[in-house]
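Next up is a structure, given as structure tokens.
Omission of a single protein chain aside, the complex is shown with its protein chains in their original locations.
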Amino acid sequence: MKLSAKTATLLVLALLVAVTPFFFPSGYYYRVGALIFVNGIAVTGIVILTGYAGQISLGHAGFAGIGAYACALAPVHLGLHPALAVVLGAAISAAMAWLVGRPILRLKGYYLGVATLGFGILVSMVLNNERELTRGPDGIDVPELGLRTVLKDWGLELTNGQFWYFFCGLFLILGAWLALNLYDSPTGRALRALHGSEIAARTVGVDVARMKLQAFVISAVYASVSGSLLALQNKFITPDVAGFMHSIEMVTMAVLGGVGSILGAILGAGILTLLPQVLTVFAEYEQLVLGLVMMLVMIFLREGLLPSILRRLRGTGE
Amino acid sequence: MTRDSNQALLSVEGLGISFGGLKAVHDVSFTVQPGEIVSVIGPNGAGKTTLFNMISGIYLPDLGKVKLAGEDVTGMEPHLLAQRGMSRTFQNLQIFQSMTVLENAVTGYHLQERGPVLADLLGLPSSRRRARASDEGARKLLARVGLERAAEREAGNLSYGSLKRLEIARALALNPKILLLDEPAAGCNAVETEEIDLLIAEVAASGVAILLVEHDMKMVMRISSHIVVLDHGEKIAEGEPATVSQNPAVIAAYLGTEAEDAHG
């Protein structure tokens, strides 16, 4: 029985989420896992934007920031339940992506990258400077989601680490499922077409501007949810979540693992999330190693790690 | 035969464009009647592809009008022209390299298969039904152009001639009223040219109007019902193949060689 790529991917992810905890030496690893999943969600959005549609964003962390701070601020200032704050954050991110995307997506290549970069930095600047609202660079507390206590009342008792591990894992699988549906769908095919040749795509009737915007908005929602989950699990967030480095990390994770494939991108997220953990002993070497990894993978394994590994495993067949 | 511009499917009126002071195309007018094959010929650099690009919405003309089925579509975006029944192929191929041959052909069904993004994200049955319908249609088209066995191969691996046929398949998926073919046989060997030739004849026989840019004079003279000759961006002659091939200005523009070949 040959599995479709979609089923295989979802199976791998489900297995990953369900089985790895058995190998955890301690409860701490649930936190690491949850962080990988959170990054994986953001990175799946990048796959849709950059892998499918071929558009570069160097500022997507801005949307993560919107999602994160929505969870910090909406419960306090608007009385919203944190779960609804996640939805609010996603809605605001979608709206901002739609507004900002329309002019920005007319640009290509470096220009698009820098424009998105500018957007991301502006968001992070606002979060840093508006201290009265956001407490500035020192960061702000984020209210408790409360779902774990609900589950406890229903008889399912999980530690904090376990809860967030499985909760984020679920979101990751959901996000991957949506993205995989998109790939083979009419919208996904139109996005991949405009990636291959904008002119040819236009000629077959693709409204390129509209499709790019859709990809931008969808990926912004992914980033926003990712930021929200990060804020909720840490119960604390700083403006760095919207910063330039975070945007670069998102893109790098995706491209490192293989921006064309969901699994590849999540692999990249895993590697780059684990890197600082592995290097805690050599914390001073972190930037050095990160920079080196970025350069080496892009030079020698252009398509990313996963496609290169798969190619090696399959041999030089077609 | 009167060429009534009111009945015409495509009417090009006084089209002109300049690039940085150089008049690439100047005051070109002609029509394409429903179901006929019109060829645009001329020496290299005559402005044929530029003309095509203006008609198909890729360049905005500086002057003149393009009318499709009576509607003024000058400067209209390519995707809107596609909705109105115009499709085209490209001189230098614009294939979706990293998609399979089937997926390439399927993109031609975009206008028929597109639907709400949400349905596509959720993988709803309606979305999958639309996609499947396109897949079936695309397979039939690939069979029509002789590429059905290559369906699952990555497009970038195909021969040049096959890719030319793939582009035609993709363009046909739109069910066009008029098909613009930009040098469909260019770069093809004798066998490939023969295959394209037959394909074009078959497409025309099915009622699709064709506007053709081509250098292969044998093909042009054989299949066209009407020829427009460009030189240095201007129309220097037009008419039936026999008339045009004997026009002194045309012969002069080509320096004699190719017009003589057409008599053979």
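We call the chains A and B, going by the order they appear; numbering starts again at 1 in every chain.
Keep in mind that, in the parts below, a contact is a pair of C-beta atoms (placed from the backbone, for glycine too) under 8 Å apart; a residue touches a chain by one contact, two chains touch by 3 or more.
The rule is simple: contacts and distances are computed from a predicted model.
Matching "Asp23/Gls24 family envelope stress response protein", "Xanthine dehydrogenase small subunit", "Aspartyl/glutamyl-tRNA(Asn/Gln) amidotransferase subunit C" or "Amino acid/amide ABC transporter membrane protein 1, HAAT family" against the UniProt entry of the left-out chain gives the name "Amino acid/amide ABC transporter membrane protein 1, HAAT family".
Among A:Val12, A:Ala91, A:Leu122 or A:Ala209, the one in contact with the hidden chain is A:Leu122. Residues of chain A in contact with the chain left out of this view: 50, 56, 58, 103-104, 106-107, 109-111, 113-115, 117-119, 121-122, 125, 129, 199, 244, 248, 251-252, 255, 259, 284-295, 298-300, 302.
Note that only the chains that are shown with their structure count from here on.
Mean C-alpha position of chain A lies 42 Å from that of chain B. On chain A, the positions that touch chain B within their shared complex are 177-178, 181-182, 184-190, 192-193, 196-197, 199-208, 214, 218, 260, 318. Chain B contributes residues 56-58, 77-79, 82-83, 87-88, 90, 94-99, 103, 106-108, 110-111, 113-115, 117, 119-123, 127-128, 130-131, 134, 153-154, 157, 170-171, 173-174 to its touches with chain A in the complex.
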